Structure formats: C-alpha cells, structure tokens
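One chain of protein is taken out of this complex; the other chains stay put.
On to chain A.
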Amino acid sequence: MRCQECDHRKATLHFTKIVNGKKNEMHLCEMCAKEKGDDLPGSNSYSIHDLLSGLLNLDPSIGTNVGYSQRANQEEALRCQKCGLYYKDFVKNSRFGCSHCYKAFSAKLDPILKRVHGGNHTHTGKIPERAGGRLKVQREVAKLKAEMQEHIHNEEFERAAEVRDRIRNLEDAQGKEGDE
C-alpha cells in the first residue's frame, strides 16, 4: 500500500482515529507520519487540521447561491487589523494569526467554535489570576457605573458622587497594577 499523503513511499504506519463515532483510517509512510506529528503523547493535531478545514468550509455563508458574490467580496476584505491575517486564510489554514483575530472575526466565529466544541462557544473554565483580576475589576466598575446612573436618574446626587469615587478608586488601583 502506498502512503496516502505523498503517494510515493510505502505506507508502513496505519492509524485509526475515532472522532465523534466516525472511524477514520490513515495509511502513511514514516516520513509523512512524522510530519503529521501524531506521535504520543506529543502533539495532538494530525487529521484535526483536515477535519477542521472541512468544518470551516461548512460555514453557511460560503458557497451558498444567494448573494454569493457579495458575501464572497465581504469575505475577501475581512481582515485582522493587528496581524494582517485575512479571514479566508484563517479558513484555509485553520490558524489564527494573533489574539486580536478572535475579535476581528468574532461575527463568524461562534458557529465554527460550536461545531468544533460540541455546541459550545463560551469559556467556563479557569480564569487567570492577573488577567482575571482585571476582569473582576472591569465587571465591578461596569456594575457601579450602572448604579451611578440609577442614582443620577433618581436625582440622588450625593450617593452618585460616592459611587463615582468608588469607581475612581478601583480604576486608579487597576492603573497602578497595570504599570508594574
């Protein structure tokens, strides 16, 4: 049997992988298997990539008939301003270019993430200590600002001023932390 990757050398390694109940067989030569890096417990990514570009291409806005060219044009232009990665290259390689890509492509991301992560698109796990600390402060500030608006609305200006000071204290403390 020839290696299905290079179609050149003899396939000496045979992998079976079962993803969500579907059996997937691969027949590779040593060289290509090494490139795919499916050793254990090393990386985890052979065929994940193929699987993924398949999934990404299932994006309903790609390849449908109605308004195809218009959508395609928008897609051509969609790009991360920070690292310069085009959305179409993200689909092609299934790799983000930087952390900002997640924001740049956010409108298109959730359906893709849902497919990859069994219907989930929101993180519910660990929050890092420091970045998480900032998050907590941000949440607190947002809550206090709403409270302040309410006081202003009710013409309770003294209490609004108190809340404003608390917001300032929190923001100051956070500013110092950020300077470290």
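The criterion applied here is as follows: a contact is a pair of C-beta atoms (placed from the backbone, for glycine too) under 8 Å apart; a residue touches a chain by one contact, two chains touch by 3 or more; residues count from 1.
By definition in this document, contacts and distances are computed from a predicted model.
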item	value
Name per UniProt, for the chain absent here [options: "Acetolactate synthase", "ABC transporter ATP-binding protein", "Protein-arginine kinase" or "PqqA peptide cyclase"]	"Protein-arginine kinase"
Residue among A:Ser99, A:Asn154 or A:Asn169 touching the omitted chain	A:Ser99
Touch criterion as defined above, residue of A:Ala107, A:Leu135 or A:Ala173 at the omitted chain	A:Leu135
For chain A, residues in touch with the removed chain	12-23, 25, 30, 34-35, 37-45, 48-49, 52, 82-85, 93-99, 102, 109, 112-113, 116-132, 135
